[in-house]
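I am attaching a structure below and will ask some questions about it afterwards.
Every protein chain except one is present and positioned as in the full complex.
Order of writing sets the chain letters: A and B. Residues in each chain are counted from 1.
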Amino acid sequence: MHSLVDAAVFVPALPLGGFLVLLLAGRRLGDPWAGWLATGATTGGFAAAVVTYAALLSHGGDHRSFTQTLFTWLPVGGLRVNASLLIDPLSVTMALFVTGVGALIHLYSIGYMRGDPDFPKYFLYLNLFAFSMLALVLGDSLLVTFLGWEGVGTCSYLLISFWFERERPPAAGKKAFVTNRVGDFGFLLAMFLVFGSLGTLRYTEVFAHAGQLSRGTVTAITLLLFLGAVGKSAQIPLYIWLPDAMEGPTPVSALIHAATMVTAGVYLMARVSPLLSRAPDTTTTIAVIGVATALIAATIACAQDDIKKVLAYSTISQLGYMFLAVGAGAYAAAVFHMVTHAFFKALLFLGAGSVIHGLHDEQDMKRMGGLRRWMPVTAATFIVGWLAIAGVPPFAGFWSKDAILLNAYDKSPVLWALGLVTALLTAYYMSRQVHLVFFGRERWREADRHDAGGAGAEPHEAPWTMLVALVTLALLSVAGGALNLPFTPKLKVLEHWLHPVFGPTLREVSVGSGLEVGLALGSAAVALLGVALGLAAWRGRVERPALEPEVLRRAWYVDEAVSALVAGPGTEAAEVLADKVDAGTIDGAVNGLAALVRGAGTRLRRVQTGYVRNYALGVACGAVLLLAYAVVRAG
Amino acid sequence: MTVSAGWYLTLSAVLFTIGAVGLLVRRNVLVMFMCVELMLNAANLAFVTFARQLDDIGGQSAVFFVLVVAAAEVVVGLGIIVAIFRRRAGATADDLNLLKG
Partner (left out) sequence: MPAALAPVLAATAVDTGVFVVAAAVILSGAVGVVTGRNPVHCALSLVLTLFGVAVLFVAQDAQFLAAVQVIVYAGAIVVLFLFVIMLIGVDREEDVRAEPLRGQRPAAIAVGVLGLAELLGLARFHHWVTGTPSGAGAASGPGSNVEKLARSVFTRYLLPFEITSALLVIAVVGAVVLARRPQPGPGGGDGAEANEANGAGEAAEAEAEPASR
């Protein structure tokens, strides 16, 4: 071990080890020790990431990129894929927050999943997910990243349909899986294209030779990669799986479908930033799709009743922000928002999980209310998350969102304006949610009265493992902004840290400092306006149909449209295949053969007369023919 | 040895043909059996003729074995016929068509 950077191998190795131990002995460990083992493994991964980070800090700014080859994975012809880790500021940042947030959510899950019959299996999947996610971010080639990419997809599928005995989770898992496949298809094609034109899949080599690629090839590669990112990160048009993915356990929603996995697309875009900087068409596409997703998802979030659905659409919206940043060339801002979003969205999801837990699996916000007195810690931390995501200064969300809006303004004022509208909507729907859940009348009492068979118990605060995670994330949501404060280059810690990775590709923001401050004040004002609107509109009210139009409640009818446009013809095509092609052609061929044999048999049957003299005649005829042959032959 | 082998062979061929035609036209299984014996005798006659013509005792040895086989065949064949007639008295070969397709 020539450097402490080599500790990076332990980052994915520890969750993998936890996975293997749970695979072999998970049942025996049981509840809660399996959970503690998994939490320990992920925490160990976090510690290893911290060590790696420290080791990286000790190197000079521009020499902070290491490749650690573990073994040769695929030696095939000219392709030689090593299982190697690429350790640079970007991957270490990702590894840090994946393991850090992951460890907190593991801890939270111990309390949340207590008593579940499949408790060990849950942590088994969770550790496998952590390993896959770390392989994704630490992989040094597109193929290793793809391995992790598929791994997190699989874990996502497994965890969404974790309660497979219920009706909806398996369907949601399938939807997520199938939708992601569309994106994976793009990723695969991009890899083929890269290998076909450069003969390598390693990031460093690809970027070094990126100049050889024609502009069209680069655009195609990046667009295909973006297709993969669209699938994984739930952007238009492949976002429809994420709201359904809320059928999984809430900590899974927090970890996979808010903090880590869905940001893999953003990470991938940031990783290939040297290619993106050569493909302006792609970045424009990314920016447009990102801001459109952000806006549309925010409008849908305004009219949802399910506490987790609101957060799901909010996640899609925030991911759209990140892609807007990527499209604007502000990779550092994207990563910044990714990190802060991981903090506050995980916090919000875990808070929602705590509420659901406390109310015995009630998810309808219209049947909550007044919970702040019953769940003070949850309420306090949730409010922190709310202020953070709404972009109220000085919480983390304000700084990262402001950075994105600044870069968007620099790219195009239209993008900035749309982003600002989204920010307003975000503040509004989050205020609506907080008010419906934690303030107002205690409607869950009425609900209990209506449901004779309801739980009837008072809401209760979550166990301490859950609260530890909530409080930690709340603190991070408050202070996360300090990672990258604006206005002066000295305070831009994150940007500086990531500079070796993005340095050559970052766009210089050509906005004057006065305008910069103005924009920041503007976004803060918009955030406060949104909060005020949300609180005012929902004070003392539960139903406001005017503010919850059916079109938004039904999410712009996108699911219905997809069903009609894709699923309908698909089902019809399958029916045609089944009824016409299979029944007609394939079965027809088989039946035809059978009929042919049977027909031939029916006709040949007559030869078998059963009369021995007929057979003797046949023998005699054969003898005569043989003799005739002899005569001809001899003659 | 004035009668040439050709006449013997001709006689053998005619005898064989009569036996074969008889096998094909008769319905009584016992008579059909006799026709088989006719054909066997035709073959024997040809064997002996060739043995004389080629001055080779092997032809007569073959006849010897044919006789043994014929004896065994008659034993089994008549056993079958007896077994059949025990169940269906007066059956002809045409009545035994259970194996038709």
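Structural remarks
By definition in this document, a contact is a pair of C-beta atoms (placed from the backbone, for glycine too) under 8 Å apart; a residue touches a chain by one contact, two chains touch by 3 or more.
As the structure is a computational prediction, the values presented were derived from the model and not from experiment.
Although one chain is omitted from the display, it touches the following shown chains in the full assembly: A, B. In the full complex, chain B touches the hidden chain at residues 1-3, 6-11, 13-22, 24-28, 30-31, 33-35, 37-38, 41, 44-45, 48-61, 63-65, 67-76, 78-83, 85-86, 89-90, 92, 94. By the touch criterion stated above, the residues of chain A touching the omitted chain are 611, 613-614, 617, 620-621, 623-624, 627-628, 630-631, 634-635.
Here, only the chains that are shown with their structure count from here on.
Averaging C-alpha coordinates per chain places the centre of chain A 90 Å away from that of chain B. Considering their complex, residues 20, 23-25, 27, 32, 93-94, 96-101 of chain B touch chain A.
By the touch rule above, chain A contacts chain B in their complex via residues 604-613, 616-617, 620.
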